[in-house]
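Here it is, the structure, as structure tokens.
A single protein chain has been removed from this complex, and every other one stays in its place.
We call the chains A and B, going by the order they appear; numbering starts again at 1 in every chain.
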Amino acid sequence: MTPERIAFLYRIRAAVADTTAERLPLEALLAPADDGPLLTALAGRTRNQRMELLLQLIAHAAPLNLQVTTCATLTVAAGRIAAITLASEPEFSGQKALILHEHPLLQALALDTLAELENIPKQWTSGATPRVRAQTLAASIGITVADWGIAESATIVQLTRPGRPRSTSLVPSIHIALLPLSHLVADLAEAFALVRREPEPASMVLISGPSKTADIEGCMVLGAHGPRALHLLVLTGAADAAAPGFPVASCSQCC
Amino acid sequence: MSRPTTVTLFIQCLVDALFPEVGEAMVRIFDRLAIPLTYPENQTCCGQPAYTCGYRHEAASAARRFIDLFEQAEVIVCPSGSCVAMVRHHYPELLKHDPVMHQRALAVGSKTFELSEYLADVLGLTDLGATFPGAATYHDSCHLARTLGIREQPRRLLRHVRQLQLVEMANSDTCCGFGGAFSTNYPEISVALVDDKIDHIVESGAETVVGCDAGCLMNIRGRMTRRGIDIRVMHLAQVLAGGERV
Partner (left out) sequence: MIHRSSPYSEAARDGMHNACLQKSLRNLQARYGKGALDIWQSLPDPGLRHRVKARRMQTLAHLDQLLALLAEGVEAQGGQVYFAATAEDANRYVRDLARKHGVRRVVKGKSMLSAEIGIDAVLAADGIEVIETDLGEFIVQIAGSSASHIIAPCIHMDRQQIGRLFADRLGIPYSDDPPTLTRAARKALREKMLTADMGLTGCNLACAETGQISLVSNEGNIRMATTMPKLHVALMGMERIAATLDDQRQLLQLLTRGAALQKLSTYVSFLGGPRREGDPDGPEAFHLVIIDNGRSRILADPDFREVLACIRCGACLNICPVYGRIGGHAYHSPYSGPIGAVITPLLQGINRHADLCRGETLYGACRDICPVDNDLPRMLAALRHKLAYGDPAWQVRPHNRLEALGFALWQRSISNSWIYEMLLRVVRALQRPFVNPQGVLDPLPGLKGGWTEGRDLPPLAAVSFRERWRTTLGRGRAQVPARSHKEQHHDA
């Protein structure tokens, strides 16, 4: 505790001296919300109920220019990624190139085996920082797996984890995120209940669509400083439950 | 919905000095309802101008005088939302350091009503037998609508005026730019605001604009005549009393 810190905090304490009577005890103020009911509701949610949430997500995604595709299998998802890649134009990098989070689900896509993507470099985000940075800058598409999706606001939640950097969903012109249906929750309160159960990540970001701005005369333009397009691939089939190394957050029911 | 023995008139200073016809209209309304009236002749001002400009000592002095003059009244009715808001909301606050005066302020406030509020809510009346032909629009003044929450009552009363076609203007509850001293301290901004209000009035297609606050009406009318716009500006009391123009 440095002297200036002590003085700073003391000045505050003196300023609120008159609030003693109506002040809650600090423990009461800091008592976290009881997540029990939310987590119970999450655990009891059926696949059909999650399909309902998916419909909500799709409805909310449309005005946000978030492109949602449902994929029954990983093969379908891989095909979709190939289609997006082929249809895209590199913006800052000279050529099309993919960078992917080091994630079992993305590895299971086996993109290397796709003929359409044969000549397109694919890099993983594990390894030394300078290399990852260079490859991210050289990539035109970044691919991640969302930790959770939120139906109410068409949002994906990405936690930073070792080997899964922030820049993958930020620097390349296009971002593709995969989301297993079992990880789709209703609203931000549910998502935060799940976040609270995780060991604290270095950082977390909630993403609700591609980057945009309306600063010039109120005209909406996509692609300010983040990706100009965001594609969300929701895995609804057996791939969902069978994703290797991918812990199902709450529901033990398979599709 | 009880009928009082006597209604005591609280006539806003602006009405007394500049728009006495509004007070007269109020008298006609209560006479038609056969409700006895009284008017404490020593009343002057509720103190709002001083309060709004920050001069709370002077405002408190006006408050104490008002309470002395009016607290024996059975019920007090005023044709101005801002004055009633002053009495109900600001008097207790101004006098909060004097427990006795504070109580007296609360007591007076609880029996002070704005005209439309009194007619519609307390007396439970909607039809006063008035006639006023033409399309009219209603301006929600700030203190009446926001501080006192009175929006429906004037409209209910206007809807029952024969041959009056009530049309709503856009942004009826946006400030007209009067704001008391604001209108003379920052006249250009004030005029810009009243111009917006007048544009909405004109767009509504109304031939008359009705309000419950003489300050707003003076502001709107003053700018309208300067702009050469020929729409009548009337207080609710005048419309309900039969709509004779002065």
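Please note the rule applied: a residue touches a chain if its C-beta (ideal position, glycine included) is under 8 Å from a C-beta of that chain, and two chains touch if they have at least 3 such contacts.
The model shown is predicted, which means the values in this text are computed figures rather than measured ones.
Within the set A:22, A:89 or A:112, the residue that contacts the chain not displayed is A:22. Where subunit A meets the omitted chain, the residues involved are 2, 4-5, 7-16, 18-19, 22-24, 26, 29-33, 60, 64, 92, 125-129, 132-133, 136-137, 152-153, 155, 160, 162-163, 165-167, 170-171, 188-189, 192, 195-196, 200, 202-219, 221, 223-227. Residues of subunit B that touch the chain left out of view are 6, 8, 11, 13, 15-21, 23-24, 27, 36-45, 47, 49-58, 61-62, 65, 68-69, 72, 100, 104, 142-143, 146-147, 174-175, 177-194, 196, 218-219, 221-223, 225-226.
Here, only the chains that are shown with their structure count from here on.
Chain geometry summary: the mean Cα position of subunit A and that of subunit B are 56 Å apart.
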